[in-house]
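Just one protein chain is left out here, and the rest sit where they should.
For clarity, chains are labelled A, B and C in written order, and residue numbers in each chain start from 1.
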Amino acid sequence: MDYVSFASDYMEGCHPAILELMRATNRDQHAGYGTDKICASARAHIQEACACPNAAVHFLAGGTQTNACVLDALLAPWEGVLAATTGHIATHEAGAIERSGHKVIELAGERGKLPADRVREAAAAWETDANHDHMVRPGVVYISQPTEYGTLYTLEELEGLRAVCDEYDMRLYVDGARLAYALACDVNDVTLSDLARLADAFYIGGTKCGALLGEAVVFPNPSTCPQFFTLTKQHGALLAKGWLLGMQFEALFCDDLYLRVGRPAIEAANAMRRAFEERGYRLMFDSPTNQVFVELDDATARSLAEHVGYSFWEKTDRGHTIVRFATSWATTQEDVATLGRLL
Amino acid sequence: MDYVSFASDYMEGCHPAILELMRATNRDQHAGYGTDKICASARAHIQEACACPNAAVHFLAGGTQTNACVLDALLAPWEGVLAATTGHIATHEAGAIERSGHKVIELAGERGKLPADRVREAAAAWETDANHDHMVRPGVVYISQPTEYGTLYTLEELEGLRAVCDEYDMRLYVDGARLAYALACDVNDVTLSDLARLADAFYIGGTKCGALLGEAVVFPNPSTCPQFFTLTKQHGALLAKGWLLGMQFEALFCDDLYLRVGRPAIEAANAMRRAFEERGYRLMFDSPTNQVFVELDDATARSLAEHVGYSFWEKTDRGHTIVRFATSWATTQEDVATLGRLL
Amino acid sequence: MDYVSFASDYMEGCHPAILELMRATNRDQHAGYGTDKICASARAHIQEACACPNAAVHFLAGGTQTNACVLDALLAPWEGVLAATTGHIATHEAGAIERSGHKVIELAGERGKLPADRVREAAAAWETDANHDHMVRPGVVYISQPTEYGTLYTLEELEGLRAVCDEYDMRLYVDGARLAYALACDVNDVTLSDLARLADAFYIGGTKCGALLGEAVVFPNPSTCPQFFTLTKQHGALLAKGWLLGMQFEALFCDDLYLRVGRPAIEAANAMRRAFEERGYRLMFDSPTNQVFVELDDATARSLAEHVGYSFWEKTDRGHTIVRFATSWATTQEDVATLGRLL
Partner (left out) sequence: MDYVSFASDYMEGCHPAILELMRATNRDQHAGYGTDKICASARAHIQEACACPNAAVHFLAGGTQTNACVLDALLAPWEGVLAATTGHIATHEAGAIERSGHKVIELAGERGKLPADRVREAAAAWETDANHDHMVRPGVVYISQPTEYGTLYTLEELEGLRAVCDEYDMRLYVDGARLAYALACDVNDVTLSDLARLADAFYIGGTKCGALLGEAVVFPNPSTCPQFFTLTKQHGALLAKGWLLGMQFEALFCDDLYLRVGRPAIEAANAMRRAFEERGYRLMFDSPTNQVFVELDDATARSLAEHVGYSFWEKTDRGHTIVRFATSWATTQEDVATLGRLL
């Protein structure tokens, strides 16, 4: 019997349109460090998709690198970043943010999300503390869309966070590692142009969303960090072949492919959720995107693991475990059917 | 008339063998972060090519990133790195080494190279200075092979540097961004296994040597930095799709392609050097590798620039400039002939 | 009516014995950077008091600086430090630990203390997490004796923490900013030699304990960080006039003054606690040392503030506040009587 893995959404190569563009241009010569024509074209496509013609757009290679660079650009040395305890920067980036000198100030999230009220409380606590000059100032609010639990911020929730940021002179940064899966999701009501209107910076994930690799950082206001190019070089994050990254987004933003590329993953995840529910499994966190969290008893988990890849999430009690199944742009309905037959 | 660029060696995509491997495996699923089978295979090939079966091999995305990670691994916090003033880390990495806390201690080089005696002098100066506990200790010697001037260390010179390092308890690190062009060069007498025997760490350049992107770091002694994986994650240098990098080296180290991939560049550069010399131009730095430095009068430089890309290097006097022509694995003799017709 | 402040324990100058030593030697010439004879003598006294003749002893100027330097010495770049949420490094050092690259991993404390079981749980969670190479490794356990809530670890509790550290290859670091007030406290059963036996590093607080300024760092095992001198210089923490710091501890460790210098503070705090209790005030956190935490209604707090200095700690509900009264080596029973008359 075949083996299919839902362990993550970065396991396959790239969308055929990208591979074809790479093949067709393989012998072409390009200027270095993102100063080439393909990057310029990709930037223009993204500015248009975000309805933000002046946005500064930079292409980096991966998520942790992007978070470290953007937060370093947005934070003063004496500032830290507010994040959910489950936020990627708080737990699974090996201290990359602290390594560049900034404290990650953790707040309890709700199914991966930071409620505006909790952020307001934290900002107000700093502001009213008589000793706050001895404390790290919260300078940025970090959220991910979708979150690490696959949940989505609504437009209203995002606007609430923006309001808190305005109130307390903080910046809002959205980690869009899996943004294509939010945009392709039926219940999503946050568009790229909403992000460009509400965030001080966000990134459009490529690595997990059909690109071979790469993330597109968007600063809606181009004066936010004029020296971001040099800052990324200092972080070791500037690729000589910047055009390779630009090419990913050139293909993904041609004919709005990025808005469609996550759709197969959502349909597969929806089918998977139905399959679990029909069989009485307990779904967790109410995730509507490409990550499906389900509680398994340990025997089922073990036997499934022989034929299907998934990720361990957390133990709930003796004998039960929450595991994650992630679909991707490359997942087929047949893959889900294979899983269904094993349940 | 056509335009051909010799501005750098990272302007084209990748060797066809790599593109084909990427195409053939595009829909395969791979484990993340370099823990996959292709990376394992590529590591084994590299260990064999280096005659160093226990070497730790890590795949990173680019040169500055690699230098920053490796030097951070090799240096104690209170140590700095000795480098030629013309060394890449000293000038063109935007302070990435200092950003991770380490001083680059510059020494005057000779045609891009650090003579062992000059290194010994610097190490001895520190050791005998009564105030040296107030000074940065030279902990690593950084060299590049070939150098930024296209010159090569001989085996004897490398052994001399190793001896100084042993004498003064320093580590030796070799930046091999263009290593394929050294290995393909007629006058070169330093092999991969020499590097593995003499250096504490070195990297085998991919980005400029036929790979789409990627550099392979080799620690001949695997206990040099057991936590290098986590360290790279902290630096934002760990790609989720590590297999993409492994795949580059899997192809480059299949049938020793890496030893041959730079040959067309060397042949093109040799032809180019002949073309310049026949016409009376003055070659500089005596570079035997893929970088050709030549002095042009400003009028020639201007008229050439309409049809040929090259890099500005430095002004020699009013009216004359040193420029660099770089060939690559993708350069053809026809490209050189085009240049020849313009001279 | 007079005003007396209990706002903190660093408000007065220094013990008369120190002032006299400074006066008597003011025109003497001393070698710089702690290489003088007074520092040597003070080191010997401290080694003796700790029953640890080989300990490395360094003198620094203040607490945050000391914590940043020692943690930088004890932690690998990819490690972080476990601390109670109320630990000084977690909240009131403006991110100094993160500034030098290390994550402070916060754990809920109990009245300021970290129970060994909670530390074990955190260490085990990291060790058993399959993704731990992507996570900051807990490398040091940070505690303070007394804690920020004035509470004390018992010898048994300290031994429990040492056992966890041994089990999980972590180091134990004790912040002794107020150590004299622990040593002078009736219920304390942890001696200097216990600290030297159980901790990998600790510091003997001077600034808050009768010295004009200064903290004495003790590494019981001198090979823990042989280059600590240079590391402190890099942190800007090496005073030219190191002998000034040595002189503080020379006086404080002459005839065991350090064991007695906190006694007046404890007696004053005990009297203050009795005064509050007799009048029905609610004491908090059960602190036996020189910090007295008491709940005041807001009207009382306001009227008291006209004549007495104290620190705001936290609001308990509308109308009530916990405040802190700190006594010091310089507090007199008359000061406490003044407070008593106002209650």
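Just so it is clear, contacts are C-beta pairs under 8 Å (C-beta built on N, C-alpha and C of every residue); 3 or more make two chains touch, one makes a residue touch a chain.
This one's a predicted model, so the numbers in the text were calculated from it and none came from an experiment.
When the missing chain is restored to the complex, the residue among C:Ser8, C:Thr191, C:Thr224 or C:Thr300 that touches it is C:Ser8.
For the chain missing from the display, the contacting residue among B:Gly13, B:Pro77, B:Gly112 or B:Gly242 is B:Pro77, taking the whole complex into account. Checked against the hidden chain, the listed residues C:Gly34, C:Gly63 or C:Gly139 yield one contact partner: C:Gly63. The residue touching the chain not shown here, chosen from C:Gln29, C:Thr128 or C:Ser223, is C:Gln29.
Touching the omitted chain from chain A are residues 33, 72, 76-78, 101, 133-134, 137, 227, 229-231, 233-234.
Counting over the whole complex, chain C has residues 4-5, 7-8, 10-14, 16, 19, 22-23, 25-32, 61-69, 93-96, 99, 207-208, 212-213, 230, 233-241, 244, 309, 330 touching the chain that is not drawn. Taking the whole complex into account, chain B touches the unshown chain at residues 77-78, 80, 91-95, 98-99, 101-104, 106, 130-131, 133-136, 312.
Note that in this section only the chains that are shown with their structure count from here on.
The chain closest to the protein's centre is A, with centres computed as averages of CA atoms. The chain with its C-alpha centre at the largest distance from the centre of chain A is C.
Centroids of chain B and chain C (each the mean of its C-alpha atoms) stand 50 Å apart.
Separating the CA-averaged centres of chain A and chain C is a span of 42 Å.
Averaged C-alpha coordinates give centres for chain A and chain B that are 33 Å from one another. Among all residues of chain B, those that touch two or more other chains are 230, 233-234.
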